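We show some of the complex, not the whole, and keep each chain where it was.
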Amino acid sequence: MLHKIALLATVTILGVLEQAYFAIQVIAFRRKFKVSPPITSGPPEFERIFRAQVNCSEYFPIFLSLLWVAGIFSHQALAAFCGLIYLYARYQYFRGYAHSAERRLGPMYFSTGVLCVLIGLSVVGLLVHFVRRF
Amino acid sequence: MLHKIALLATVTILGVLEQAYFAIQVIAFRRKFKVSPPITSGPPEFERIFRAQVNCSEYFPIFLSLLWVAGIFSHQALAAFCGLIYLYARYQYFRGYAHSAERRLGPMYFSTGVLCVLIGLSVVGLLVHFVRRF
């Protein structure tokens, strides 16, 4: 049984480690620009990093939902592969946003594309399941 | 095995699509009111839409947790049905909040009620499981 979800679990842990990396970057920028919690506004450099991290956190449950439904109902290895690409795109998004708001756009559209592939895999997998069953 | 979670997975994907719809609405309002990221404050119309989306994102993992625990330990179809009602209530919440802060209240209380039903299903399901086992 476990081998059917082991790759998904591995990508999930990698995603958690990436989120931890983003959180640590925000802490570093808080110190650099002396923006102490609970304050969340400050110089644009800080606000961009902060928003990048918030945005990645917001999409994390959506990403995990799609990763697991696609992986369980469609194809585990394919879903896990898409998951790795998504995490790479999010890393590029974070680095791009740190540089300027414009540079976040490319990786943002790309990561959205990967999520669309995972939605496609999920929907097809679920449709095949229901058609076979009824 | 898969048929025991297929409805839960379907509602999960519908929930993801709803979150995507909310995110697209925020992008549209950002353009309409010229509020460029990383800025999150602006005219009240924008701030209401923005907060509506943040609130829905915040509750999304809570909703999924309850949906799956209730569906696995209690009754899948009942949990999935509650899930659909929750997603509908969240849509009404989003539309209501877009209109005024007051109009969000009705759907908010209703969606909280649905979550309480899912908590009830989860707790009863888990209790029955533990009582049978020991």
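Quick notes
Which chain is which? They are A and B, in the order written, and residues in each are numbered from 1.
To be clear about the criterion, contacts are C-beta pairs under 8 Å (C-beta built on N, C-alpha and C of every residue); 3 or more make two chains touch, one makes a residue touch a chain.
Given the structure is predicted, the values throughout are model-derived calculations rather than measurements.
The complex is a homo-oligomer: every protein chain shares one sequence, and counting across the whole structure file gives 3 copies, of which 2 are shown.
Here is the rule we go by: only the chains that are shown with their structure count from here on.
Rounded to whole angstrom units, the spacing between the C-alpha centres of chain A and chain B is 19. Put simply, chain A touches chain B in their complex at residues 44, 47-48, 50-52, 58, 61-62, 65-66, 69, 72-73, 97, 101, 104, 119, 122-123, 126, 129-130, 133. Residues 2-3, 5-6, 9-10, 12-13, 15-17, 19-20, 36-40, 54, 57, 60-61, 64 of chain B are the ones that touch chain A when the two sit in their complex.
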